[in-house]
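Quick notes on the structure that follows.
Of the protein chains in this complex, one is absent; all others appear in place.
Right after this comes chain A.
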Amino acid sequence: MTIELRGKSAIVGTGHAGFGEAHGLTAYDVMAQSALAALGDAGLKLSDVDGLFCTMMEDSMPALMAAEYLGIQPRFIDGTMSGGSSFVNYLTSATMALDAGLCDVALIVYGSNQRTASGRLVTASRPPAYEAPYNPRYPISAYAMAAARHMHEYGTTREQLADVAVAARAWAQRNPEAFERGPLTREDVLGARMVGDPLTVRDCCLVTDGGGAIVMVRADRARDFPKAPVYVLGSAAESSHRQISQMKDFTVTAARDSGARAFAAAGVTPADIQAVELYDAFTINTILFLEDLGFCAKGEGGAFVEGGRIAPGGVLPVNTNGGGLSCVHPGMYGIFTVIEAARQIRGDAPGIQLKDVDLALAHGNGGVLSSQVTAILGSQNTL
């Protein structure tokens, strides 16, 4: 997004459904319940939606499936599939479509029943031909190898990785919507079952059901809805590879580029951000993205997160809902970074509500550190 689009669109509704276990429901059921929740939040009806932004894990034409299920006939759809970052990416295309008059009410929506359906990641994606014969465990092995390289180059420790999970749990413990709210210590993480060295099962995100939805309109009518509007001040994407073996530098993600452009469009800096919502599929993600987005220098992410510095009461509030590590992770987590950022700004966060949040960052990750999308959201005060 360029600076011309700064503040041109706003989120006027958010919703979710099926957090944890959505027994008896299909992924599309959870998607539809999420859509209804977000539209209800915005005081709108499904029949008002004329722009649909959706992808699902199950099949290759999910936006069409979703529109059909919802009983709507959208005049604009975007089903771009860049993995879990897709839903942050839709903030850009929805803003463009709204600004161009291609639609008036944009619905971004996702749903999954992966936990009750199979208990593991469901994906229609095929294993890459030059990696599949070696049986990497997708996607854990890829993130494990990124973590191993970060530890090798910068001396990042397993204890520092563990502290990311401990901080996420501390936020989740105060969030009644979070799936995992039991106590978690550094020792618990380190002593948990190793799944892909150096990552234990507690370094990995949850496998839950769940869906989320966001309703967006043009900024000129954003104040006509029940909830305070949350403006998209900047959003930007960068993609660097698909297969982990093709990642040029395992310790630097394309978030460096997406972040720089999102900040430039929004006209703010990392120091201005009051709530940081990162796609934490694995503990290494949080460290990589804090570095690449400019919250600390490259290589210093381990020290930055150590000992509760990103936990409640720390120096920077990161993943205030508990993140994908402890709140919810239904295959693709991206939409929940946006929902939590928006709710922190609106003042109705389900867990710890930070004081007077005007600026929040949502960052989506897709594939195996492949697609990075950064969005800066702001309150009315930031226009």
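We take it that contacts are C-beta pairs under 8 Å (C-beta built on N, C-alpha and C of every residue); 3 or more make two chains touch, one makes a residue touch a chain; residues count from 1.
Convention: contacts and distances are computed from a predicted model.
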{"item": "Options \"Glycolate oxidase iron-sulfur subunit\", \"Carbon-monoxide dehydrogenase medium subunit\", \"Amino acid ABC transporter permease\" or \"DNA-binding protein\": UniProt name of the undisplayed chain", "value": "\"DNA-binding protein\""}
{"item": "From A:A63, A:A144 or A:M332, residue that would touch the chain that is not displayed", "value": "A:A144"}
{"item": "Which residue of A:L46, A:V195, A:A303 or A:L354 touches the chain not shown here", "value": "A:V195"}
{"item": "Contact set of chain A toward the excluded chain (per top definition)", "value": "129-137, 141, 144-146, 148-149, 152, 193-198, 243-246, 250"}
